[in-house]
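Every protein chain but one is kept in place in this view of the complex.
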Amino acid sequence: MLSFENDYSEGCHPQVLEALVKTNMEPLPGYGNDYYSEEAKKKIRKVLHNDDTDIYFLTGGTQTNETIITSLLKPYEGVIAAETGHIAVHEAGAIENHGHKVLTIPSYEGKIKASDLEAYVATFYQDGNHEHMVFPGMVYISFSTEYGTIYSLEELKDIAKICKQYKMHFFIDGARLGYGLMAKENDVDITDLSALCDVFTIGGTKVGALCGEAVVFTHHNAPWHFIPIIKQHGALLAKGRLTGIQFNALFTDDLYFKISAHAITQANKLKKLLQDKGYQFYLDSPTNQQFVIVDNEKYASLLKNVRVSYMEKYDETHTVIRFCTSWATTDEQLLELEKLL
Amino acid sequence: MLSFENDYSEGCHPQVLEALVKTNMEPLPGYGNDYYSEEAKKKIRKVLHNDDTDIYFLTGGTQTNETIITSLLKPYEGVIAAETGHIAVHEAGAIENHGHKVLTIPSYEGKIKASDLEAYVATFYQDGNHEHMVFPGMVYISFSTEYGTIYSLEELKDIAKICKQYKMHFFIDGARLGYGLMAKENDVDITDLSALCDVFTIGGTKVGALCGEAVVFTHHNAPWHFIPIIKQHGALLAKGRLTGIQFNALFTDDLYFKISAHAITQANKLKKLLQDKGYQFYLDSPTNQQFVIVDNEKYASLLKNVRVSYMEKYDETHTVIRFCTSWATTDEQLLELEKLL
Amino acid sequence: MLSFENDYSEGCHPQVLEALVKTNMEPLPGYGNDYYSEEAKKKIRKVLHNDDTDIYFLTGGTQTNETIITSLLKPYEGVIAAETGHIAVHEAGAIENHGHKVLTIPSYEGKIKASDLEAYVATFYQDGNHEHMVFPGMVYISFSTEYGTIYSLEELKDIAKICKQYKMHFFIDGARLGYGLMAKENDVDITDLSALCDVFTIGGTKVGALCGEAVVFTHHNAPWHFIPIIKQHGALLAKGRLTGIQFNALFTDDLYFKISAHAITQANKLKKLLQDKGYQFYLDSPTNQQFVIVDNEKYASLLKNVRVSYMEKYDETHTVIRFCTSWATTDEQLLELEKLL
Partner (left out) sequence: MLSFENDYSEGCHPQVLEALVKTNMEPLPGYGNDYYSEEAKKKIRKVLHNDDTDIYFLTGGTQTNETIITSLLKPYEGVIAAETGHIAVHEAGAIENHGHKVLTIPSYEGKIKASDLEAYVATFYQDGNHEHMVFPGMVYISFSTEYGTIYSLEELKDIAKICKQYKMHFFIDGARLGYGLMAKENDVDITDLSALCDVFTIGGTKVGALCGEAVVFTHHNAPWHFIPIIKQHGALLAKGRLTGIQFNALFTDDLYFKISAHAITQANKLKKLLQDKGYQFYLDSPTNQQFVIVDNEKYASLLKNVRVSYMEKYDETHTVIRFCTSWATTDEQLLELEKLL
């Protein structure tokens, strides 16, 4: 069945698969100490123009988020996120399960505003009794967000400034980093990230890999003995090669960026299709996730032929649904979809 | 200095102290297995008209809340509370530190509404993807609330009904239970609680004891092996007598209720004083906590002679402050205060 | 370089890789709700002759162990293991990090004795004060063990009996299950496991897969809402297909057992090589891990041409090292090794 359900429906990009096939029988050291993991790190550092990074490869998004967040926070600290942030809503309480509170501030189509952030933190420190409250120790945002939106460079700088002022870590969840960076409206370059934030991830799972998220600490600020911490969180692959080989392939000849750009091209075609068919957009997303409001009958009829994601109830007779493109979306699939819309 | 800062400024009620003095040299078994702890439990059961309770004495409010909540919840569950709830704001993240998320819904002067609760839970279960979200496993309210307000019996029944329907534990934090029950406007009897909720606490720390909260599981529903769990949370006193003797005194001859009623009498006098002096009330509290809005100069001048609590900034030139009465508040103190207002 | 370092040096078995390649572009539902995951479960159930199993696929061993153990245990319980058990020594404290104590009993070449287990538990319950101690809630063993040894069916039955008697979960860590089952000396059939234990794992990472451990609850006894729990532990793959497809391949035409048997055949050849060269064995292992005591000069010289594992210092001049075979070990590699021994 045709699927626009999400950006993790297929396996991996053919070039990534080829790399796995080609290296399959090479015996390699375990736990990420292999040649390909090292190569992948070198290539990422080169792309970032930053040799001061500590880079690790973990397996999935929730795992990566909770390992980063809970290992950087002090016991009395929490992490600030949009009330719609992935860590706040869709990780089954993984952050709390590992001991820390998610402190939420308003979400504007998935984004937070620097002014809200500043107000939150300023109020916290002005309060006479804050030793009984959870200290804001980190700011978490996603790029692109859960609603497909992106921050401008200016917006990121404003958030980064507040983080520095109040000594909070700034963490950018890049589960869909490629799709954010390749958006036409985007003015953030991947080389900007090191100066902006303390740690970010480069998502593989949704951008061409079978699994894998690269964790980038931007200024040799990985927690001390991060390997035992990763192990302790159940996040250390014996066959570290699995993520190393994939990221090495993704960062060879700009594959990561090319396939992200492809998803954006297909998303723009999809957007036009939806517009032409008169669909009402829930918000204006510049990336690979497109949200539309459909009446419930239309939704039911669509589901017979194409997989899409349920987002939320809009009103008694309408539903917000999501169409996703990805590195794997073909023109043929879009043509087929057109007939069904 | 005169203090209306809170309801835990003095030691304990003289009759409680006397009980401690009188029993001081008796050798008693440790960890709550003493005669007085047993007596106290019997008296509480009698007051509740409920022999099916499991009763334990812990030391402080945050400790009690986190031990109850985290031992009743399943790993995938969180606890619903008002966004102003003590566990949500003022326990330094103790619930999260022990692995669980506090799920917040709107607060109306410290209270939640059954309709909001129902909407929250109904939405949760209607959502297609709730296996990635934190399940609502418990509802937490405080009685009286952090803002001195109380729920009507009807309101409690409505909340209890939703809890039963969705199989959520219902927990009433009674850190200030006595002050809530003795309010003139209150229509809830302590014997109502067993039918309404699964577990509640009878606060000692703020109502006449040096320390101590009684935990009442209303239908033999204490977690299996609760003693090791209490121990594990660092909440098991070697000298369990300390809480046992105090609660035994508090539940002898209705002392707990009498001293709570005294605090309410004094609160009503205080309220009148404040009204007469033209103070603007932040909200209408029927219990021992009174909240007023003062301009910042007045606030500064008051602080020279009387301790009150800072609550929050009201606007650039005004502050919300709190005056508390307690079992210990005397007419002399009120007279002295009158001169300073 | 030649490697006998471990059983996770290569990628995956060619037939597993082929399955990944063949299915790569099929869009499939996420989080394990795909056709191949379902097929794999069916095949495993068939092999086990047990339709009452709950089966889940996780990614790695430590992750799997801590998720199973900490979700089955009550808060006041710990897990009994050999003092050499993987969870006791080599998981960086993952069990404790998730809240539970590992209670150790003596190890005999990696195995525990039923008599020690019984003595431990009997003593615990006879002790007057055990409410201040960690309750034994589970028994953990590995099959084959960290030292390559295996339990006889009789030994497993004895352990199982004690577990039933004292109401402890019995968990068998099968990270190397295939290698244990295919040992010549083994008298345990995979169909025996359901009657013996409450939960066991079928290791993929060390037996032909890129990653993946199948978790088998033997009598519909998976923790309620196990998916959110897995998610919370960072162990839920968005592309659940990755483990599903691999286990489906491994359980097609008995591949899992055939490749395990191959590793044993190669291990026996290796054993003979080592014996012929006069190596001193540290213990007699019937499976794919072979432990020998070498003098430190020999060790240093070996390391120039072949990767082996350091186990422990034997004495001032000798070291215990490990040679592993696996599904991937070829006759050519053994011939090459022969020249270096």
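Every chain is named by a letter (A, B and C) in the order it is written, and numbering of its residues begins at 1.
Keep in mind that, in the parts below, a residue touches a chain if its C-beta (ideal position, glycine included) is under 8 Å from a C-beta of that chain, and two chains touch if they have at least 3 such contacts.
Since this is a predicted model, take the numbers as computed values, not measurements.
Peer 1: Given the contact rule set out at the top, which of the displayed chains would the hidden chain touch in the full complex?
Peer 2: Contacts of the unshown chain, counting the full complex: A, B, C.
Peer 1: With the full complex in mind, choose from A:22, A:164, A:184 or A:225 the residue touching the hidden chain.
Peer 2: Going through A:22, A:164, A:184 or A:225 one by one, A:225 is the residue touching the chain not shown.
Peer 1: Looking at B:177, B:242 or B:321, which makes contact with the chain not pictured?
Peer 2: With B:177, B:242 or B:321 as choices, the missing chain is touched by B:242.
Peer 1: From the list C:22, C:46 or C:90, which touches the chain that is not on show?
Peer 2: Touching the chain that is not displayed is residue C:90.
Peer 1: Quickly run down the residues of chain C that touch the omitted chain.
Peer 2: These residues of chain C touch the chain that is not shown: 75-76, 78, 89-93, 95-102, 123, 126-129, 131-134, 310, 312-313.
Peer 1: What residues on chain A make contact with the chain left out of this view?
Peer 2: 71, 74-76, 99, 131-135, 223-225, 227-229, 231-232
Peer 1: If the hidden chain were put back, which residues of chain B would touch it?
Peer 2: Given the touch definition above, chain B has residues 1-3, 5-6, 8-12, 14, 17, 20-21, 23-30, 59-64, 66-67, 91-94, 97, 205-206, 210-211, 228-229, 231-239, 241-242, 307, 328 touching the missing chain.
In this text, only the chains that are shown with their structure count from here on.
Peer 1: Report the chain whose mean Cα position is at the greatest distance from that of chain A.
Peer 2: If we average the C-alpha coordinates per chain, B ends up farthest from chain A.
Peer 1: Using only Cα atoms, superpose chain B on chain C and state the rotation angle in degrees, rounded to the nearest 5.
Peer 2: 180
Peer 1: For this structure, which two chains share the highest number of contact pairs?
Peer 2: Pair with the most C-beta pairs in contact: A-C.
Peer 1: Using Cα averages as centroids, what's the distance between chain A and chain B in whole Å?
Peer 2: 42
Peer 1: So what's the Cα centroid distance for chain B and chain C, whole Å?
Peer 2: Averaging C-alpha atoms per chain gives centres 50 Å apart.
Peer 1: What is the distance in Å between the mean C-alpha positions of chain A and chain C?
Peer 2: About 33 Å, centre to centre.
Peer 1: Which residues does chain C have that touch at least 2 chains other than itself?
Peer 2: Those would be 228-229, 231-232.
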